[in-house]
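One protein chain is absent from this view; the other protein chains keep their places.
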Amino acid sequence: MSAIAYAHRIEGRDLACWRGPAPLFRHVSFEASAGEWISIRGANGTGKTTLLRCVAGLTRADEGSVIWDGQPTAADSQPYRGDLLYAGHLPGIKDDLSAEENIEGALRLRGRAPSAQAVRAALAEVGLEKRRHLPARRLSAGQRRRIALARLALDTATLWLLDEPLTALDDDGQALFTRLLRNHVDRGGIALVATHQALAYPATREMRLGA
Amino acid sequence: MSATAIAAASVPATGSFATGFAWALRRDLTLAWRHPGETILVVAFFVLVASLFPLGIGAEPQLLARIGPGVIWVCALLAAFLSLPSLLAGDYADGSLEQMTLSPHPMSGWICGKVAAHWVASGLPLTMLAPLIGLQYGLSPDTLLALCAALAIGTPVLSLLGAACTALTLGARGGGMLLALLALPLFVPILVFGAGAAEAQATGLSPSPHLSILGAGLILAAVGLPPAICTAIRIALD
Partner (left out) sequence: MINWFYFASPATFYRLAGWMAPWFFAAAAILAVAGLYVGFAVAPTDAQQGEVYRVIFIHVPASWMSMFIYFVMACYGGVSLTFNTRLAAMMARALAPTGAMFTFVALWTGSFWGRPTWGTYWVWDARITSELVLLFLYFGFIALANAFEDPRRGDRASALLALIGVVNLPIIYFSVLWWNTLHQGSTVSFKGTSMHVAMLWGMLLMALSFWMYSVGASLTRVRAIILERERRTHWARELQFT
């Protein structure tokens, strides 16, 4: 994949989120430029998921702002949404569609027009080529996770926001993910990854919530 | 990476209303086609309940012709209501709704696409079946025509209103009952004007005032409700 032409930058300034009367996290700031990735660590319940959702724009942060390329994302989020890929706890996969259809649909939703060869090649990469026509309900949890990996391989978004991407992946899958992440960051991409486990590819920076 | 050595332009993708609409329409129609249970349920319910009335009230032709438009409209309303949860609940549960919200396509695009697909899978079959039920009630051809026209205009409004109510109740306690409490009162004006159109025709008056108001309602709903549905979905995902 060609390198990302423009050097992007994401910044979070003084983000805070309340759940009910108690704050989930406060005064969280971070910044990452092209070619960097941040790993978000913290015990369960410290707000890693909520932080990622705030950065993605799904949840409104109670305080603070997210700045993408110098523009606050709250103002006009369309260019931001076009360049970001969010993978949360829920897989976003329809059971009645096949792996191939799921990926094609996901990419078209993101405004990309993938060629059939590219999709097939990506599925082959994650080991789902033979099962690409089966409805997703017939795949195992690990195989469904691999559909998400194929999507990561094909999407050309600059910013990745990933919440526990190693869940349900076996060793092969984890190695594959690490490779994909490394390639993405080397190309000039940015990633914020919430994870319990350490990856073979070390983070540029580590952020700890709830400390 | 060998597999993906296909040059891809790495500029942020832009979206458009039309692309989002087409994407959602195609996807939801495919899903409805593969899982036709929903449509079959809507149709079966409609036919079944509409057939219960003559059984319950007695098959006196004049009475049936008199109550026909209203009964058919109520059954269509209830059937449309039954099909509402499937509009958004599945996508909410498996995370597709989040992905759609984060898409560069404007939200109203794919929302209109989903509602259009929902109408094709529920409102359209009802509109097409209504003449058959109408014959069962002994309605005249003119009345049947007015009834179908009213249903054709009114059922999309029901889909739009229903989508708004479904979006508001995503993840709420109280489930179907809450949805009924929200949706059915909002459906009432459509019912009144829709059944009124057929009844006007049946008594020899022109149905066009009623149909015009339904048409105005459709335009108002098509313009005003998608933004409301967007807001409701954002509230649900917050």
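The letters A and B name the chains in turn, as written, and every chain counts its residues from 1.
We adopt the following convention: contacts are C-beta pairs under 8 Å (C-beta built on N, C-alpha and C of every residue); 3 or more make two chains touch, one makes a residue touch a chain.
Quantities reported herein were computed from a predicted structural model and do not represent experimental measurements.
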| item | value |
| --- | --- |
| Displayed partners of the chain not shown (whole complex) | A, B |
| Absent-chain contact - pick from B:A32, B:A50, B:A164 or B:A198 | B:A164 |
| Subunit B residues that touch the omitted chain in the full complex | 161, 164-165, 168-169, 171-174, 178, 181-182, 184-186, 188-189, 192, 220, 225, 228, 231-232, 235-236, 238 |
| Residues of subunit A (touch criterion as defined above) contacting the omitted chain | 20-22 |
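The working rule: only the chains that are shown with their structure count from here on.
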| item | value |
| --- | --- |
| Subunit A to subunit B touching residues, read off their complex | 1-5, 56-60, 78-84, 86, 88-97, 101, 105-106, 108-112, 115, 117-118, 121-122, 124-125, 135, 153-154, 156-158, 179, 183, 187 |
| Touching residues on subunit B, where the partner in the complex is subunit A | 1, 3-15, 19, 23, 27, 30-31, 34-35, 90, 93-96, 98-106, 110, 237-238 |
